[in-house]
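Before I ask anything, let me first share the structure, which is written out below as structure tokens.
All protein chains but one are shown at their positions in the complex.
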Amino acid sequence: MKFDTPATTNPIDQLKVVGQPLDRVDGPLKTSGTAPYAYERHDVVANQAYGYVVGAAIAKGRITGMALDAARAAPGVITIVTAETAGKLDKGKRNAATLFGGPEVEHYHQAVALVVAESFEQARAAAQLVQVDYAKAEGAYDLAAAKQAGVEPSEGSPDQKVGDFEAAFAAAPVQFDRTYTTPDQSHAMMEPHASIAAWEGDKVTVWTSNQMVDWATTDLAQTLGLPKEQVRIVSPYIGGGFGGKLFLRADTLLAALGARAAKRPVKVALTRPMMANNTTHRPATIQRIRFGAGRDGKLTAIAHESWSGNLPGGEPEDAIQQSRLLYAGANRLTGNRLATLDLPEGNAMRAPGETPGLMALEIAMDEMAEQLGLDPIEFRVRNDTQVDPANPDRPFSQRQLIECLRQGAERFGWDKRATKPGSRREGRWLVGIGVAAGFRNSMSMPSGARVRLDAAGVVTVETDMTDIGTGSYTIIAQTAAEMMGVGMDKVVVRLGDSSFPVSAGSGGQWGANSSTAGVYAACVKLREAVAQKLGFNSADTAFADGQVRAGNRSAPLGQAAGEGGLVAEDTIEYGDLAKQYQQSTFAGHFVEVAVDAATGEVRVRRMLAVCAAGRILNPKSARSQVIGAMTMGVGGALMEELAVDKRHGFFVNHDLATYEVPVHADIPHQEVVFLEEADATSSPMKAKGVGELGLCGVGAAVANAIHNATGLRVREYPITLDKLLDRLPDAA
Amino acid sequence: MKPFTYERARSPAEAAAAAARTPGAKFIAGGTNLLDLMKLQIETPGHLIDVNGLALDKIEATAEGGLRIGALVRNTDLAADERVRRDYGVLSRALLAGASGQLRNKATTGGNLLQRTRCPYFYDTNQPCNKRQPGSGCAAIGGYSRQLAVIGSSEACIATHPGDMSIAMRALDAVVETVKPDGTARAIPIAEFHRLPGDTPQIETALEQGEFITAVVLPKPAGGTHIYRKVRDRASYAYALVSVAAIVQRDGTARVAIGGVAHKPWRVEAAEAEIPRGAKAAAAAIMAGARPTHDNAFKVTLVERTLGAVLAEARS
Partner (left out) sequence: MSHVSFTVNGERRQLDIDTRTTLLDALREHLHLTGSKKGCDHGQCGACTALVNGRRINTCLSLAVMHEGDEVTTIEGLGKPGDLHPMQAAFVKHDGYQCGYCTPGQICSSVAVLKEIEAGIPSHVSADLNAKPGVTAEEIRERMSGNICRCGAYSNIVEAISEVAGSQA
């Protein structure tokens, strides 16, 4: 189905099932421990051996020797695979560094060997006997030092100039020029990357944990030099991804190589201490933001420049994206500079670009409002735009940012905010509230699905879409139930298998809208097939309550399937609506913090997000997406930082004890409000996405609340107490 | 993890004798730190002596009016003991500020005293570490050292002792009771139990090879207001940046031990005379000679401010 004109009324608009806050269909499995994750698939293939990964001990250089004899001779060892013995390997186009290092080492903890043994304990013990000698090479590990050598990236988003920023900035009565930094961050999903691989002849099946089944299939095939048809990827349950499982990673490749060498199925999981350096991370940024404004509080000049680093072939962290669209202003300059760093590969982490971008931009907006003597919400309202500032003929399809902020202000008690920072004290606590705009573009991706109808009236949906905790199983079931007029109990959803039609996958907050639109398209076809089978006029056929009705005729849905069943398959594809309209999602994030006046410890007391993100397909699971993102936002604001050893080029705090993410005690009750919206330009579902929106802006809202509480600005994330301590009022 | 043999000990003396007899043997009780380190090949015992079956899980009153805490009393049970809550609140508070409910259910009194540092370079076997591999160097010096020691450190090691319980015990003047392989018992004042790193950071305690902790004895209650204040980046389940264990008397005198700043619980008895003059003077005396790194210089300020908050709380 080609979606190239705005949606009109369709069966989804009934909202009998879609739009309802239903419990997740996979809930009973997940809460009883019976949802099967990758490493647990004892059921799929017998005789699994255990692989244990050896990671490089240096960041850059060459392997000069590997002593494997002791490991080979260790009890239970079946085989040891290295790049030297693995045969020729290509590299998937989505990987910057190779997944199996040697003799070149491109980053710390890059996999350099896989030890396969009968048991996990044997594999681990043998892996610890592997001796690798290295010739270390000089590398660049310090973004601030490498910044000057940054270049305009050859791919992705080139510099954008609108009007004449320099002149407008110079002429502006009120000027602002500040630099912010955001650190490297780790996805730190709870389930480590894990795979089980089994070969049958020259075909390999991998049960794994991957957000994008087709990307993994394509890139594993390419890396192994196999036709794609000989690779099957199965990923029905994923213990968190956040972008860290978008791509083919070492566990999958090494399981396949290990299984080939061992001539039996092999399972591999990355150990937690290896994840931060072996896999990808959100790259650090240095961001300079300049504003010029009139005394009326209207921005006349906006510049946002961002520096980040990556391995050769890697991309920049596109932290300037939102600054092209979020606020009005006639003269604009935005651009990225990319430096070469020899740290592990930087890549997408939840809302790449906008997350660090808004962490900086939305503090800057708060600072500029203060400089102008304006309320931060009023300042944002004055600079709202309903069109793409670089192309005024291109409107936003929908944009309720002002409503998000106003409604949020009302609900959160913004009017009680102390206008004088540092003036509200409750015992040992300095208390403040802060706001930030949330913004994330809404992308649409082609997405396919197959739907089957059987004689019992059961609709089975198959798509390689994944559920990474987002609720895909549930909203896809809701979509099929709505379209086919059946209850949720009559829908079966099967996901995450490359033998199913290629979907949008889970990333970029496009998954919900795109994958359900694909199911919609397939269901439209199935409805036509049903009507045809029953001899009904498909134009006026209604599907409800398990019945198909046209005129005064009616039949049970299952009747159309007959004994052989009916199958329909389709893919949603898009025209140029995204070019005609800027499709984005918006939020107002509100945070109250308390800062210990003596120690500078920051504790978040209240949080609210008001979101405008198109139709909400399931308010319960969508709300969960948002609160989860808000939680990650608190982590980014207050504690998350991969600490770089700038001498040796690695992330030092590479486990969950030292890379701190929020725990229960850090997170208060969280409120989420979704504004009524249905975006007819997005898809037949009229939905967008919320999973990333919920994170975008949260960090700055926390930072702004800290400023409101203490009067102190911190422009280097995370805002740990050491950055406040010296400037807090004298202790009692 | 290297292969190891395993036995269950039947008495403390037998456990000590077994440890002395078997090179590379280690006791295992809760296992929460030892297994963590064994998985990373940082600890490589060839033999484990499981001491969980020993009847050392009681808390008993001593003739001197104090408490004898069996080495196998779990952190949860020690923190929840009525007498500890009532008379040694600082200890209860310190225990509850540490780790998680799950870990406290396993971790023992004896084992907790032997916790090893959480220095990230100690934990990464690719990096040189004098504590892990004597003579290999210290990667933490000049590296990422935000969590590490600011006082009492050496050219060989800037690791911190990670404990909470031990900080409170230091303020309480606890005594560690042990039995040696030859069956003799001894009592080690907590002040002498943990060591500064010096040239031998791999030696962390006063224990001899095979020496087994049987109990920790608390002297009779000191009265006063008990406070344990742990400052950390996240609100729970995190090691201290700085912690202060304090027992403050009505007259303003106090005993104070500091966590998160040194290779052992940091207490300077001579400095406690300064406490009635306020936190600034007291902290200056307690932290005299501090040698922080660029990353952790804030801890010196943090000690002063946290101590100030603790003394203020005690007054109120």
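Note that the chains take the letters A and B in the order they are written out, and that residue 1 is the start of every chain.
The criterion applied here is as follows: a residue touches a chain if its C-beta (ideal position, glycine included) is under 8 Å from a C-beta of that chain, and two chains touch if they have at least 3 such contacts.
These figures come from a predicted structure and were not determined experimentally.
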Options B:72, B:99 or B:190, residue touching the unrepresented chain: B:99
Touch criterion as defined above, residue of A:240, A:395, A:446 or A:565 at the omitted chain: A:240
Touch criterion as defined above, residue of A:272, A:288 or A:549 at the omitted chain: A:272
On chain B, residues whose C-beta touches the chain left out of the figure: 1, 3-6, 28, 30-32, 35-36, 38-39, 48, 50, 52, 76, 79-80, 82, 85-86, 89, 92-93, 96-97, 99-103, 105-106, 235-237
For chain A, residues in touch with the removed chain: 23-24, 26-37, 39-40, 42, 119-122, 125, 187-192, 237-242, 269, 271-273, 468-471, 620-621, 623-625, 627-632, 655-657, 661-665, 667-670
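By definition in this document, only the chains that are shown with their structure count from here on.
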Distance from the mean Cα position of chain B to that of chain A, given in whole angstrom: 40
Of all residues in chain B, those that touch chain A in their complex: 1-3, 39-41, 118, 120-121, 123-124, 126-127, 139, 142-144, 146-147, 231-239, 241, 279, 298, 301-302, 304-306, 308-309, 312
Chain B-touching residues of chain A, taken from the complex the two chains share: 57-58, 75, 121, 124-125, 128, 273, 428, 596, 598-599, 601, 603, 638-639, 643-645, 647-648, 652-655, 657-658, 660, 662-666, 720-722, 725-726, 728, 731-732
